[in-house]
Structures are given as structure tokens and as C-alpha cells.
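Note that one protein chain is taken out, while the other chains of the complex remain in position.
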């Protein structure tokens, strides 16, 4: 028996609230879970700052990664294994890619990626291919194995069925996070009949398709996705905390560039501020580290950094009004000036944030984000693109929905102890009282 | 309208996975939730290190505190309000005590209390009575109000019904945590019909009693409690991580006392090591801070501190064997010597840990832990102690169950690159191979 | 205290799997539940023959009627009670109409209404106004009270808010049955956040509207409804059993009209066959009675009646092929001739069945089925029709979906012991082998 096929003496079982149990029999998977880099995912929340809106959303990416692995394991072992169109030798690379697909996420990814130009997928690949515990485990399978796993993440892997399992419009990643995020937030969206979907997935040439008898479960999944985006992921309060977090990082970076002297040297951030982060630096980052600095910075003498950190830590967030960037540009200009006059730096205290989502799309060649469509396999064997068969999906297919909001610190704007008249004008423009 | 009766213009609602919704109409409650001290509970996990065993158990004490508040709110507003035995003026103090009852918990309370002799209830009272945001809110109700809330926590409050709601063998605290911890770990224990229990609670003289028609729901609750204790709270893997965490703190304290020079001064710990923690020091502690230091200490030159921190952070825990302290004392002595010889400091690497629980008990005057029994109110109005009426409860009443385990680093003991023969002997005594 | 406001000494509570508990405090409601006519609903399944497709769907209309009552009770007592736009004196008529709205349903309503031209709403009114236990209870409230309740059912009641609660595109009836039918069938559709919807309902002039903050819960409800219709209510196997049931009734009626001599006189059906059913006759009908006759008729000498009854009782149903009535008329004619030649009476053994649904529609004056639209109440107080605000609802609004199938007894058609060549031709046309 080689390492790649080695089984644990006794199956390991994780109790999971979403999938009930997560089963591990492969030695390789068990060893990967035990690596320092994978354990680090326990210290990174799955939904970033969402816990400030939905207090239950405190679950980590460790959680989610195990879930994606389990879904792939069920597909590969229970549904695909006996089918001739599926190459059984792709099993291990599929399981590993599933488990590791989010490995490169850092703390509060969204904001860090924005401010420091990080790319979590690039980091995932770097961890898989670099000098890490994960790489050492993967290399024991086969010298070229880390590259294979990395290729699946990069979507350049030869076997497109494997890519399709991990990353498509109906992949194990999305199926896990929709259910998991619904479970932990407690919202009633996010439920669909995953067991049914798994049973009707079929490997087929260069993709994974769905038997048409499962169409309604897929419709339900797409509606769940739509609701989760607008009810949870784009919730305006979550976006407010993202705005503040992003502005904290901006401010710290700016201060650093201006050679501001921090009361305590921000070791973990230095290379980020300079834009030359190494893999080792990156792997030290987690949400504990970030929150440690934020607590320190609450007491920094720079009033903006200190104020923003206090807002974030104590959940004293910005409020918002609807904003139409195509029509209200002048209004924004006017507000920026008034904020300046009122002593509120508009760069930090007046922020337009936009969210946008495309619930499902068929393939539109040449467009920016060419999406692989979901194909139904009809009883005749014919493939048919989902929106051609489902009225509901057709109705929302390709319809992008966008939402813009303008965030500002209502408490400051309401406080008339200074700049009374300017603030009255600000309130008037914002339509608040 | 005074502050104590002020209502929010619009009810605030938190989505909660356990109670579905948590409703806040009182201005006082809303203001308490917004305090820095209460928001700090978001950074302290409800179940300490349990997430290393049950990966879903990442929920915070913030979560639980809202849950306890909501349970009390339902009892007080929906069940007790119309009853003459209940003094409606006790409503606010009950809600506040419910919300704040865990306020003094620090990070990984169990281990910190053990090593630094902390008492979280004393801290809860200190925060309520000290110079804090929470105290400022409570004082606006009435000068003596903080003291009242504190007295409920201290169980010295005059109205014993209020104490009974917050702290008894069937209180809102336990009803919330059993359900919440079951939800987040995903175990199938921990369910009982709380809605039924709430409906049959009755204020009665100096206690809260239960209509006898709800007895079976109470039996179920007591069984849930029993199962949660042994399946979750005392899980041997969780205890292993507690052991390591405790040993990290011991080691750091010891090093500090020996004037060891830390690579980075452990500011947050200094006063703890010295035993003169102020309230302000204490409030700065949270789990981010602790994990920050643990990450730092992974690279300390002291091999024990560094090793233990790495074990904790990367979940490389100790294994265990059953241990009977009454009979195996000599064996332990022998092992200690062998560990020493093998270069493993037994103080840190050979640890006996005991867990013990009493699922329910009636009142046994004079005994150490005098427990207030649960009383059923029979249709005749007569009160009857639960275990006299319930066969099942009678069967387990007062029966303490205790479990001892001996923890050690199996990886070291299995590694024969050094001290081969000594380790063989250790393995022999431990009965492992 | 008058009868209309009389409360039970102790609240009665029904354990309900969907709403957890159903609460009854009003003497009038308790008395209505105890009437012979209401208890009869226990013997009529909520979903007719659906249990032959989804074996869990054995729940009765008694179940559902209590559920609708409970929903209205929560709306009226918990949400509307404190609002000035709601007339509290409408409470009792709302509760009674909710409880009784399905009182006139007979066994397997769909088929009986089709064959015997029954109208269950007319029967509901007849029971409420006729010489019945229900009428005696309602009359004790007030001489004109039965008429008021009947008017709500007939949608002619003066207060349109009450009608809107019981019967609109988002009423208590639908909210209960979607959830209840999902629960008993076990399908994963049918879930939506009813608690949220109830909390955002508002009485407003002559309708009940929904606060716009609840829009997404309403979208979810409409999607649930859509999925339940196509996955459960219009399931082709259920339609097959409806087809057979209808044909049994047709055959028995035809035989009766031809003065066929039944082995046992079908007392309960005589007046139905003649078209002069009295209320007393109707109230004797329930599903036990119908199934008793079907068992008897399994042994009738008429081969069609006997065969169809055996098929129904032993679930030996017809199979189906897709059928396009606009294009395949000739094919149907051809098949009818072939069936005749093969000794299969096409009137009973070759049946086109159509299902059609409109998931949601706004008001289209002048159209056949003018639907009252769902209105959202915007924060400004403005009312806006749902599909103008919701992209998803807009996408499916007013889009009727229809499905036609051709049902036939596959076992006969496959059996080549007689008419071998004709059957081969039939199979060829049907596209089966």
C-alpha cells in the first residue's frame, strides 16, 4: 500500500452541524488536516465581519473547508465511483483540492485584498507549492501531486470534471457555504435539497451535469443563493463594518507611509504596508493578530485611526442612506466639502459602497466573466442549459442587481456641539433628522 | 417616561439560531448591549477550547448572553406578567441580570481561573459596580440599580424569585447553554421542550416552581444536561486542550517569576503574573490577545513554552489513558521518574485531570454545595421535590459521577530516537504500543 | 361576561408538529372544535390521493383547519391587537372563519366536485347557516353571527381586512398548507420564514399589507408555493390516482343511470347519482365511507368498475406520456380507436389531464380571475405592488405554466396475450416499448 491509498486504521469522524458527520479514512486527508497551515483556518472567520450583524456567524473557514471536502467525498465515493465516465484515479486530487481550496484566505479577506492587493487564490497555490507542512504531505503522494492540486484551484487542471466539482455555478464550495452560513446565522434561507442534488450529479465528458429529474432542487439552490446574497452577504450593516475595517487598514497604511510613529511597532503589518509580503509573513496573519492590533490602535494618538478602531471593536458602526452614483455625484461633492468643513475627513467618514450580484448566468462568450452554465441531462441523454428548461431560472438569468449606499457616522453628524449649521446642512442633504 | 421604562421607537430584533429572534424594546437593554464591556464578550468563546474537539463550537459568550436575556424576557413578559405572585417592578432588574450574568468571564475562563485564581463572578460584579460603560447605563436607571443587579448575580438579592430565574438547577442560563451548545456542536443531545417548560413556570413565594404537568419536559432537560456534560463538556479531547492551555499559562507564569526574558514583553500578562490585576487590565483580555501571545511564544527560546504553544495552536494534543488515583499512585510516581529520565518535565507533560458532575440533587443541608431543589406544583397546590415525583430523576439524583484521566504527549513517548529503553518502559506502563 | 368573550378556565393546548402548539382560550372556538361537523374533518385527508405518491401525506383537514386558526390567532392577538387601524371587534369572526373555512370539503374533493358538480365553499356556508352543531354554537354568540362568518367565507363581508387575512395571495390558509404539506410529505420545499411575515403584516384601510422590510420573506413564500405546486400538488403520479378515482365515480354514476344492479345498494351515493344531495347526506360522506364502497366495488361484476376500484385500492395506477393537446389531437383520436379495438374503453382508460398554475399575479382588471395583489408598505408609508419592487416576483408574475399528460394502463397495453398487433401499434404511437 502506498501513501496515496493508505487508510487510517479506524475511520475518523468529525461531528458537523451541517452534514451531521464528516468522514475521514484517507491518511493523506488526515495528515493535511493536522498541518499548521490548515489549523490556521480555525482563526479566520468564514464570513468576516458578518458576526457584527448576525451574531451567530462566528464560524471559521476550517469548518467550511471540512464541509466542502465531505461533499466531494460523498459525490466521488457514493455517486461517481461506479460510473465509467469518471476516472477513479482523480479521487484523491479532488478530495485534496476540496479540502484546501480556501487555504490562502487571510483574516477579513475582503478588506485586506482591497487595501493590500492580495489574491487569496494565489496564496492558496503558494501554500500548496511552497515550503509548508501542506506541501510536505502532498509531496509524499507523488512529486507532481502538489502541482496537480494547485492546478485544480487555478482551474487549469486537465480533467475538467474535477474543476467543475470544486468550482462552477453549482459546486461543492457553494453548496456548503450556503447551508453553513444559513445554519450559523439562523436565517431561514439557504436550505435546498442537497442530498437530492448529489444523487443526480453525473460526470459527462468535460463537465459535471445534472439529471433533469433534479431540476427543481437546482432551482431551489439558485433561489437560496439569491436570497443569501441579498439577505446575508450584502446586508447593509455588514457592509458598514467592512467599510470601517477597510478604512482602518487604509489609515494605518497611510500613517505608515507618512512615517507616523506607532506607539507599538506593528510588526505583522510592516511588510504589508510596504507591499512585499512573504508567504511566511502572510501565514502569521489571522484574526486574533488583527484584533490585537486594533485593540492597541484604539489608544493610538492619531484620532482617525483610534476612532475607527474603537468603532470596529465596540460595534459603533456607520449608518447609511441610499445613493445613486449616476445621478447624485454633485450631492456627494457637496457633502464631501461639508464634511471637510465639519472636521470629518471625507476620505474616511463618507464612503460609497456598492454590491452587485448575478444570481445565475448562462455562457456569454466574450463577456468579462464568462460563466460555465449548468447543464441538465434530459432522459434522452441530450444536454440542455438550465435556463432554457426552468422558467424561474430563465426569469432571473443574467439579470445583475446592484445596490449602492453612502455610509457616514450618524453620531457625529447628529452631534451639534460643534459646527452646528454645517451639520444641519449635512443632515438636510442626507435626508435625516 | 423615565429611562427605566423608555421604549425604543422601533423594536430591535436579533436573528438567533436557537431562539429564532431576540427582541429588544427597552432602551436600557439596548444601551447595555452597546457598551464596550458587553461587546467584548464577542471575543470570548462560550465553550473555551471545545472548538478543538467539536469544530462548530466557535460561538461566543455574546451569543449566549443574548439568549439568556431572551428566555428571561419571555418568562417575565409572557408568563409571569399577569400573575399576582410576581412583582412586575422586578422586571428590569431580571432582564439586566440575565443579560449581564456572564460579563466577567475572561478568555478560556476555566484555565485562567485555575492558574491566576480569578473568579469570574467577582469580575462580573466589579464591572457592574465599577467605572465602566455598563455601570453608567445602569446608574441612569437609578443610583442603587447597579447594586441591585450585582446582588442578583451574587445571589444576595432580596427577591428570591429573581435569583431563582437566573441561577438555579433549572434556570435561564442552563436552558440557553444546553440548547445553544448542542446547536453549535451539532450533537443530538441538548434538546428538550423549553417552550413547554417556560409555560409551566410559576412564581411562588421565594422561588420559581414548575406545574407538575410539565414534569416530563423537566426530566428531559435533566437528561439533556447529563448527556451534554459527558458527551461535550467533559469530552477527553477538550480536557486535553484545557490541560495544555493551563500548562502554557503555568509555564509563562513560572518563567516570569524566574525573571526569564521574553523576546517580546508580555504586557497584557504582567499584572496577572504578579497577581495584582486591575479591572482595566482584566477588561483588555480577550481570546484574540491570548492567541496573539501564544503565536509569539511559539517562537520563544524556552522549549517547554514554545512546544506547548505550538501544540495548542496546531492542535497537536496530548493523548490519555484511564487513571484511578486511589489505586495507581505508585504507577504515577514511577512514570514521573521515567519522564524525567526521558527529558520530559512531568510537571508539564504528565497530567492527571478529573471531571465530576452531579446531574441533579435535592437539598442536603450541611453539605458543601447545598443545592436548591426543583419543586413541582401539584394540581392541589402542594409543592413536591422533583425526585420524589419522577422515577428517572430519583434514579440519578445525588449520584456523583467522576472520571480521571492521565494525559501525556504520545508523539514524544513513541519517538525512539532518544531514550529508547526508558520510553519502552513508559509505553509498557501506560499500556500502549 | 357574554358567550362571545367567555374564556376557558384553563387554556387548551394542542401539540402541533408545524406550529408547535395551538392555543385555545375562547369558549366559542373550543365548542366549535367539539362539533360533529368539525370532527368529521378528521376523516378527510388534506391532500386527497397524494398519499399514494408521498406516503407521509396522510394528514387530515382537521389538522390544517387548526393550523389556519392558530395563524390568524397569532396575527390578531400578537400583531394587530394594539393597532388602531384594526377593529378589535372583528377578532372572533376572524378566528371562527379561519377555523371553519374548509368545513364544507368532502372526501377527495377534487374528484367529487368534478363528477358531481359540488362546490365545497357553498357547502361550508350551508353548514354554517344550516341545522348543524356548528350553527348552534355560532348562533349563541349572536343571531347574526353565523351569517357574518359565512360572509367572510363568501368574500362578501364588509370588513375587507378580515377577508384578506383568510383569503388572498398571502393568506393564513396558504401559509399553513404550504408548511404543513411540506412537513408531512417530507419534501424540502415549502419552508419560508412565517414568523417574520406575521410580524410585518399590517391592517391598512381595506386590505392587509406587508412592511417592505419583509419583502424577502414574501419572495421566499412565493417560491415555496411555486415549488410545492409543481413538485407535490401537480405530481404526475398523484394526478394518475385522481384520474382513476374520478373514473370510478363516473363509472358508478353511469351504471346507476343505466339502472345497473349493484350487489350492495350504494346508499350513501344514491342522492349524489341523482343530483339531489341534501346537507345531511353530504355530511355523512367521508373517506372511510368512500373506501368502504370501493372495497365492495372491487367485487362488482361490471369489469370496468371492479378493475378501476382494484387499481385505486392496490395502487396499480395508470402511466403517462407527455401530451400536447394543441398539436396531438389526431394522435389522440387514433389512440381512442385502437383502445376500442383492443377492448379498452377509452372513456375510462385513455385520459388527458391538465394542470396549470399562476404563481403570483398583480391585478389585471377585466380578466377572468382578478387577483388581489400583494402590497408592500414602504418606509414612507406608500404602498407598492410586490412585483414592482421584487425582481424575482416580477420575473414570474402573471406567467401561467400548464402541463398536459395522457394517462393509460401500461400493464394492459404491454400484455400481448390478446390483440397483440393493435397493442404494438398503441405502444408505437405512445413511444413506449
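Letters A, B and C mark the chains in the order given here, with residues in each chain numbered from 1 onward.
The criterion applied here is as follows: contacts are C-beta pairs under 8 Å (C-beta built on N, C-alpha and C of every residue); 3 or more make two chains touch, one makes a residue touch a chain.
Note that the structure is a prediction, hence the values are computed from the model and not measured.
Undergrad: May I ask you to name the displayed chains that the omitted chain touches in the full complex?
TA: A, B, C
Undergrad: Where the complex has a chain not shown, which of B:7, B:83 or B:399 is the residue touching it?
TA: Result: among the candidates, B:399 touches the missing chain.
Undergrad: One chain isn't shown here. Among C:313, C:332 or C:378, which residue touches it?
TA: That would be C:313, which touches the missing chain.
Undergrad: Considering the whole complex, which of B:14, B:38 or B:192 touches the chain not shown?
TA: Answer from the full complex: B:192 touches the omitted chain.
Undergrad: Counting contacts across the full complex, list the positions on chain C that touch the omitted chain.
TA: 14-18, 20, 34-36, 39, 42-43, 51, 54-56, 58-60, 62-63, 66, 183-187, 284, 286-292, 295, 313-316
Undergrad: Pick out the residues on chain B that sit against the missing chain.
TA: Within chain B, the residues that touch the unshown chain are 187-189, 191-193, 196, 216-217, 219-220, 223, 226-227, 230-231, 391-392, 395-396, 399, 401.
Undergrad: What is the set of chain A residues that contact the non-displayed chain in the whole complex?
TA: Residues of chain A in touch with the missing chain: 20-21, 195.
In this text, only the chains that are shown with their structure count from here on.
Undergrad: Starting from the Cα centroid of chain C, hunt down the chain whose centroid lies farthest away.
TA: Following the centroid criterion, the farthest chain would be B.
Undergrad: When the centre of a chain is set as the mean of its C-alpha atoms, what distance in Å lies between chain A and chain B?
TA: Computed from C-alpha means, the inter-chain centre distance equals 32 Å.
Undergrad: If you average the CA atoms of chain B and of chain C, how far apart do the two points sit, in angstrom?
TA: Each chain's C-alpha centroid was found; their separation is 52 Å.
Undergrad: Need the CA-centroid distance for the pair chain A / chain C, whole Å please.
TA: Here the centre of chain C sits 44 Å away from the centre of chain A.
Undergrad: Scan chain C for residues touching two or more other chains and write them down.
TA: none
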